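Contents: one structure, followed by commentary.
What you see is the complex with one protein chain gone and the rest in place.
Showing chain A:
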């Protein structure tokens, strides 16, 4: 879809928004572009949807070259932006008819299609009201409806649920799932890990204008490292004994966190068997276990791990500490600024934090990667 894209904004500080951006999206899936605020997601979408020129690189969308055949690209794509791109003064129905006419539908066909879409997005009752009187969720749905007038091959969704309440968000999610079932390829940007996890079959993590990791949500999670076994014991004096037990069972010396009286060891196989064996062995050794559990790294951790040390202009950050699992969910990454990510946490670093992120997942950029067609 894109290879080696560079985009530098003119004027102002002339921010380099895309810096060797590579992306390949197979047809017929939801591909997530996940990244914090300012990562370059919107810029990438605007470049790929022909709204914005770029300085270097090549991009191809739905079989058409973005810089040489922008008209063809526009025939095959649709875009729903971060801000609902509808005409506020017109009614919902007038909006859809207008866009239908501009898609060169005949007046009657434009009206029929408008009514179909209003029905499908639950806007029939509000069809005659001005879009400016719509709620945020209704406006976003109208926006989505407007992008579907011609059943695009590729649909760009730029943060489609940012700022929506959970109910509206679920409605948008359902609509997106329905689209993919119809065979549309969706490129979805989001700062919500949960959203990417829910919708996307593949995710590209974007940071500072380039893709720093790519894979399925599960691949990204395991990129951080294997599952791990965590044991907290009651008596700190027995940490050494407990470590010896764990080493005997798993074959690897555990990481010890004396403050928390916690031991942690990566597990590659036999997860449950190891867990039960550990419980039994600790009992036999007279060590009281306060807590024991298997932990799979969250997407949050994967994300922070991948983005925290990438940009050269940021201060060198220590390996990102894993966040407590409770932080998973719909927390926007905007809150996880680099400073948050690099603040030392009392807990230990994760077992795989020494591995280079772009090695532990399939690297998205390679010298031979040329642009490829989606859909």
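FYI, a contact is a pair of C-beta atoms (placed from the backbone, for glycine too) under 8 Å apart; a residue touches a chain by one contact, two chains touch by 3 or more; residues count from 1.
The criterion applied here is as follows: contacts and distances are computed from a predicted model.
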item: Candidate names "Hydrogenase maturation factor HypB", "Nitrite reductase large subunit", "Transport permease protein" or "Zn-ribbon domain-containing OB-fold protein"; UniProt protein name, chain not shown; value: "Transport permease protein"
item: Sole contact to the chain not displayed, among A:18, A:34, A:62 or A:77; value: A:77
item: Absent-chain contact - pick from A:15, A:85 or A:256; value: A:85
item: Where the unshown chain meets chain A, residue by residue; value: 10, 46, 49-53, 71, 74-75, 77-79, 81-91, 94, 98-99, 101-104, 130, 143, 146-147
